[in-house]
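For this depiction, one protein chain was excluded, whereas all remaining protein chains were kept in their positions.
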Amino acid sequence: MSIDKKQVRVGMIGYKFMGKAHSNAYRNLPFFFDSKVVPIMQSISGRDEAGVKEAAQKMGWASYETDWRELIERDDIDVIDIVTPNSTHFEMAIAAAEAGKHVICEKPLAMNVDQAKRMYNAVQKNGVIHMICHNYRFAPAVQFAKKLIEQGRIGKIRHIRGTYLQDAYLDPKSPITWRARKEITGSGVLGDIGSHSLDLARFLVGEFQEVVGMTETFVNQRPVETNSHIEQVENMQMEDVTVEDSAVIIARFENGAIGTFEATKLAGGNLNGNRFEINGEKGSIRWDLENLNNLEVYFADDEPGLRGYRTINCTETYHPYANVYWPVGHIIGYEHTFINLLSDFMNGIYEGISPKPNFEDGLRNQIVLDSIEKSVLQKSWVSVSENISRTIGRDLAISKN
Amino acid sequence: MSIDKKQVRVGMIGYKFMGKAHSNAYRNLPFFFDSKVVPIMQSISGRDEAGVKEAAQKMGWASYETDWRELIERDDIDVIDIVTPNSTHFEMAIAAAEAGKHVICEKPLAMNVDQAKRMYNAVQKNGVIHMICHNYRFAPAVQFAKKLIEQGRIGKIRHIRGTYLQDAYLDPKSPITWRARKEITGSGVLGDIGSHSLDLARFLVGEFQEVVGMTETFVNQRPVETNSHIEQVENMQMEDVTVEDSAVIIARFENGAIGTFEATKLAGGNLNGNRFEINGEKGSIRWDLENLNNLEVYFADDEPGLRGYRTINCTETYHPYANVYWPVGHIIGYEHTFINLLSDFMNGIYEGISPKPNFEDGLRNQIVLDSIEKSVLQKSWVSVSENISRTIGRDLAISKN
Amino acid sequence: MSIDKKQVRVGMIGYKFMGKAHSNAYRNLPFFFDSKVVPIMQSISGRDEAGVKEAAQKMGWASYETDWRELIERDDIDVIDIVTPNSTHFEMAIAAAEAGKHVICEKPLAMNVDQAKRMYNAVQKNGVIHMICHNYRFAPAVQFAKKLIEQGRIGKIRHIRGTYLQDAYLDPKSPITWRARKEITGSGVLGDIGSHSLDLARFLVGEFQEVVGMTETFVNQRPVETNSHIEQVENMQMEDVTVEDSAVIIARFENGAIGTFEATKLAGGNLNGNRFEINGEKGSIRWDLENLNNLEVYFADDEPGLRGYRTINCTETYHPYANVYWPVGHIIGYEHTFINLLSDFMNGIYEGISPKPNFEDGLRNQIVLDSIEKSVLQKSWVSVSENISRTIGRDLAISKN
Partner (left out) sequence: MSIDKKQVRVGMIGYKFMGKAHSNAYRNLPFFFDSKVVPIMQSISGRDEAGVKEAAQKMGWASYETDWRELIERDDIDVIDIVTPNSTHFEMAIAAAEAGKHVICEKPLAMNVDQAKRMYNAVQKNGVIHMICHNYRFAPAVQFAKKLIEQGRIGKIRHIRGTYLQDAYLDPKSPITWRARKEITGSGVLGDIGSHSLDLARFLVGEFQEVVGMTETFVNQRPVETNSHIEQVENMQMEDVTVEDSAVIIARFENGAIGTFEATKLAGGNLNGNRFEINGEKGSIRWDLENLNNLEVYFADDEPGLRGYRTINCTETYHPYANVYWPVGHIIGYEHTFINLLSDFMNGIYEGISPKPNFEDGLRNQIVLDSIEKSVLQKSWVSVSENISRTIGRDLAISKN
């Protein structure tokens, strides 16, 4: 079986939840897509040799490394994929870019705007292709929403309400993870899940102009995980939670739209409530990740008496990616958002253009996050636009979404 | 047919939408409830004699007046019900209280905090029973939510997200009404529909501590209504809209909960989206006015694997008011919230206690509205608690919800 | 207050659940509708004097009788409304018709086809206006569905699936009622709730051609209700249930459509699940009584990619009855279906035409029920068309729905 397509050899740093999602996507990309560039799962790296070896075998990587710097230095690697905790992205991405590798990085891009700016500069300067994994843009229903908005079907946008509601932290006995440690994660729910909502808002509505937010840490201690089964909260060794577990935000966009946003891991009954509703002059759209194949659409100019939200199962041939997968009505799942994203990345490598969302989007997202955090600290409105001008400059500020 | 119950003779000022809703409730109260006091529909007043005469006949009022002052002065009136535009509440309520009449008033209570404070003082000083018509507290599902919260079934509350989304203003050709004129209405969507969300938050979560909001007037001119059929926007006589048509708010409550709120009349596809979700330490509740008989409830301590929001149709004998109406599963509508509210008002008159929500709630709601408006003007957080202390004083500030 | 409208004086036989629903509708009809004939709540009858006296006072009837024959004989009564158990409809309706009174009767019309035929003959012969209370036809969403079908928006109908699912009998300790006694009720869930589904099918799809059904009595004994609180099933006095508590049916319609129907009171989690979905060549509609204000509509000729069921809240000015009640999005409840039905009845009296559904519909429905029961007994398909020809005759068979 000969393949006459261009191949790129991928090296991935990290192998936990996101490592599994990315590996699955690399493995399945050629099965579903006819992308002009095909990824080869060349190597992964992790510090624990036993763990990384087992992961490599299980997930289909041809080899492994225990030092990510060695992975980057390998000549037989074209792309570096970074799926490690947030505090490590900066060093890895810059090293990869400087080694001339294409870079794809999990979100949030960095620990702060300064890091993100330097990462962006590095990929720009080294001319490598770059992308950030805001995978929810790649749900077919979200892509279809984008298309409807671009076609003007919703009209000028006035409102967005975006929430990312989970309840994973509701149980106070649930052990602490790196996501609750500020030195590793940077921020709490803001960067972890809120950043997805904010990215969807940038994608679908436009650039943020100003924000004011409030955060809270309702559960400020969590047990340290041990091997023994945890039963008695009293006897647990506890560790301080050093980031927020809840955040609420109101925002104005440069195009005049206004919005509310919320991210929390304490909303009981919401397993993965990444949701938005957008209202424009001519219509509205609604989406919910827990039922990600559907898009609800309302048209104000539907026949009077017959107006109402339509529930559209985005698996018809008219919908993005639908022809790639299964016949109408046969739904896809969470993991397929990554396959779709990677197909854009592969095409980007072929064409020499960094697809959106790329490091610039990551940087812009980081500026929004940074502005929200400032607004919390200062208890005041903060101008995102000024933050962007200051960071990126007038000229670059023109390229958007 | 003799009735040996105490009767109160009601005089109502105004007879449009709210006049119809109140009249219907007075008429039906004795049919459904065994309240100890029965309302007699004695008289209504309106400036237009032909209109008020027809309304009296249609809606079952025994007589009518064209001057509300004369209505209040009549000896055969025990209760004054105010359903006129906001700018008139102040004068009418104070006159009614000073005439020794019990007073029930539509929301928002007044044009501003100063008016509301003086109205509250007037009913207190004159010892009359008073109530404000935040009727959505009286949906059986909302009362049931309150009961669950009071029983601790939801645990300490952390989050509320309240929206009141309508799309009545989406059509730019829809004529202007008094609700778009600041001198008559005081505020726009904030007072009109947002005040309901804020009242539900006070009822179910507790007192507001601080708020920051943003408002917008997306449609800032509207055609003046004429008798001719409107087709051409270009030829219409236009009038400026002088209040906001959209508002977004984030808030902290005195008990530590945080929340987001939104009120808009430009959310296409949302006819009457008065909705809230509340998340506590032990569970969550959700409600939607468009499907008002249902309450969705989540319990974190349900059996693992069987946790999920339950959809509860609040028409079983275990639910508030259910025995008053129809057998299980036979739903009630919007209008019944007013009947339930009036039954509390009648019982309050019998017992000599002003039921909640009363003018104090109206005043407190006005203070929240005022704080939001200040925060919009100042582009800053505003302390509701300080506003309450300043207005009501430390002692009165103790009585809550 | 003078009323220059024609008045009809109503005498109602019975005063329990349906008596309450009808009384409420008579009371509220003039408040909402400008019908040319206004009902006067003249008198009700019931065998228990204390009970009927209290009911008269509570529900607003001017007088009462303890013998329904005397009610019918009164000169000051124009209309007889029959809301008693099924076994009594026959004698009462015929007596009323022979006394020249207009007759409105609860469903099912009679105990069997023979009774129904004679009742129909009696109203025809005596030239009185007649109607049967299949009130669910009068939900605005159902009327709107009818209109869409008549306009050809759904196209030629191919499918209906109608269910009426309740769970009131799920608790085996729930006491027996007259509805479980064959000599009083005729049939079980078939006549009680199934008849509503079958009537909606006749209304929206057309006449039945043939049916085959199966019934079951899963709970065949129930406790007799006593005054003492029931706790121990073992100690209860039990009575045999002599009618079916579940029924399933498949059917073909004269226009070629096919359908499934089910009625049960043992479907846990379904409080009042009167639902249907209809699929035609050009579209589909869905309705659910538990959310009766909504109609879901699908158009096959919607723009490709944007096809999906629309959720239409039938409270806009374009929807039937919407202007009678409340502004858009303010929902009505179960009881309003009766008000709407009575407005048609009053208009029928004014115009001298028996509105649909009338006794002919009641007879036709009885023939469908009879055919299903025969099919159960014979374990075979039964021709409804032949049953209708035999009962009504060729000529009358022409007037349909």
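For reference, chains read A, B and C in written order, and residue numbers begin at 1 within each chain.
Heads up, the rule we're going with is that contacts are C-beta pairs under 8 Å (C-beta built on N, C-alpha and C of every residue); 3 or more make two chains touch, one makes a residue touch a chain.
Note that the structure is a prediction, hence the values are computed from the model and not measured.
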item	value
Chain not shown, its touching partners among those shown	A, B, C
Selected from C:Arg118, C:Lys146, C:His159 or C:Lys182 as touching the chain missing from the view	C:His159
Contact residue for the chain not shown (choose from C:Leu170, C:Ile184, C:Leu306 or C:Val328)	C:Leu170
Selected residue (touches chain absent from view) among B:Asn220, B:Asn255 or B:Thr311	B:Thr311
Residue, one of A:Arg9, A:Arg27 or A:Lys282, that touches the chain absent here	A:Arg27
Residue, one of C:Ala21, C:Ala180 or C:Val248, that touches the chain absent here	C:Val248
Contact partner of the left-out chain, one of A:Lys36, A:Lys125 or A:His330	A:His330
Missing-partner contacts on chain B, residue numbers	144, 297, 302, 304-313, 316, 318-319
Contacts of chain C with the absent chain, listed as residue ranges	158-159, 161, 163, 167, 170-171, 212-214, 216, 218, 246, 248-250, 252, 256, 258-262, 264, 266-270, 277, 279-284, 286, 296, 298, 300, 307-309, 379-381
Chain not shown, touching residues in chain A	1, 3, 17, 20-21, 23-24, 27-28, 30-31, 56-60, 62, 166, 168, 271-273, 289-293, 313, 315-316, 325-336
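The definition used in the following text is that only the chains that are shown with their structure count from here on.
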item	value
Where chain B and chain C are represented by their mean Cα positions, the distance between them in whole Å	36
Geometric centre distance via CA averages, chain B-chain A, whole Å	41
Where chain C touches two or more other chains, by residue	313, 316
